[in-house]
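Note that one protein chain is taken out, while the other chains of the complex remain in position.
As written, the chains take the letters A, B and C, and residue 1 is the first residue of each chain.
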Amino acid sequence: MSVGEALAAFNAAHGEAGGIASFLGKVRPDGGVRALELTHYEPLTLRGMEELAEAASARFALDGALVWHRIGTMRPGEPIVLVATAARHRRNAFAGVDFLMDHLKSATWLWKRERRVDGWHWIAPRPEDLTDLERWK
Amino acid sequence: MSVGEALAAFNAAHGEAGGIASFLGKVRPDGGVRALELTHYEPLTLRGMEELAEAASARFALDGALVWHRIGTMRPGEPIVLVATAARHRRNAFAGVDFLMDHLKSATWLWKRERRVDGWHWIAPRPEDLTDLERWK
Amino acid sequence: MAVRILLLGPLRDLAERQEIKTNGPLDWPGLLEAVGPQVAAQLADEKVNVACAGKVLADRTSLVAQDGEEVALLPPVSGG
Partner (left out) sequence: MAVRILLLGPLRDLAERQEIKTNGPLDWPGLLEAVGPQVAAQLADEKVNVACAGKVLADRTSLVAQDGEEVALLPPVSGG
């Protein structure tokens, strides 16, 4: 299922929602990045993402939430993450996507490394990612 | 062109952007709304939307912006408005969509009325729409 | 050739017409007279903008529309 198909299905599933917000994150080609690799810990990662979607739905009165994250090796321009929310009011839909992305960035069991010309480099969360996460506490 | 096709084309056109945020606004079926009618003033509306997209692009360092608004009569569940932004960083993409939607709601030459069981009613901007707009000043 | 006065949004319903034609040049007092008392009362609200020849006027009372030009009365908007 492509990103477009997933969004179309999510939209069709929420015909009564006033608004649908989404975010698609892709591998950026800058900094000489040749590839990105995402790994997870299967017994924890999916369950954590399900709990995250439930937390967002309750907190922002969402009609629904879509939370996708790829694992494996991806090349520049390829999608990594797709989040969508359906809500009665647009500000709730926005806040839901914002909340979900901040938690996928720095509070989900995923590890990211990039391959540059000189080999693989692990990516630590940036200080601003952690500041972003603090906003929801 | 459907909403899904428009988003897919926008995504394809911005392969180098790290993130793409979007918002789709639809006619809500609640409050007994049978139909929504949007009118515009042709010599001003499109030009105003183009200026708005340029302002958002400059302000949030966007790689691109998609701003669509339908006019005419729409039924519950149908799309009214579609906004998408491409940016290097997700917070910029989010802010761009938020900014564009606030301005489409209450600072674009569009007038909205809804048909309920007792006839047509003009919709004035809500006080919170104007407060939302103030945030960007 | 005349001045076309276009009524947008709720003003269209209030006036029960979409358009009024009158002879130019048309200034602000002339506009208030041409649209009739009901619409003129609405124009007392500064949130109703006036455009002439495709430009919104910063000062509505400075209106001078020539024959062949379009004047648009733009009440508060609501899109999205």
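In this text, a residue touches a chain if its C-beta (ideal position, glycine included) is under 8 Å from a C-beta of that chain, and two chains touch if they have at least 3 such contacts.
For clarity, every value in this text was computed on a predicted model and none was experimentally measured.
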item: Among shown chains, those touching the left-out chain; value: A
item: Residue in contact with the excluded chain [from A:A65, A:A84 or A:L104]; value: A:L104
item: Absent-chain contact - pick from A:A13, A:A61 or A:I123; value: A:I123
item: Hidden partner interface residues of chain A, rising order; value: 25, 38-39, 41, 43-44, 69, 80-81, 101, 104-113, 120, 122-125, 129
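Keep in mind that, in the parts below, only the chains that are shown with their structure count from here on.
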item: Averaged-CA centre spacing for the pair chain B and chain A, given as whole angstrom; value: 23
item: Between chain B and chain C, centroid-to-centroid distance (C-alpha), Å; value: 27
item: Rounded Å distance between chain A and chain C, as computed from the means of their C-alpha atoms; value: 49
item: Per-residue overlap in chain B, given as positions that touch at least 2 other chains; value: 25, 101
item: Of all residues in chain C, the ones touching two or more other chains; value: 80
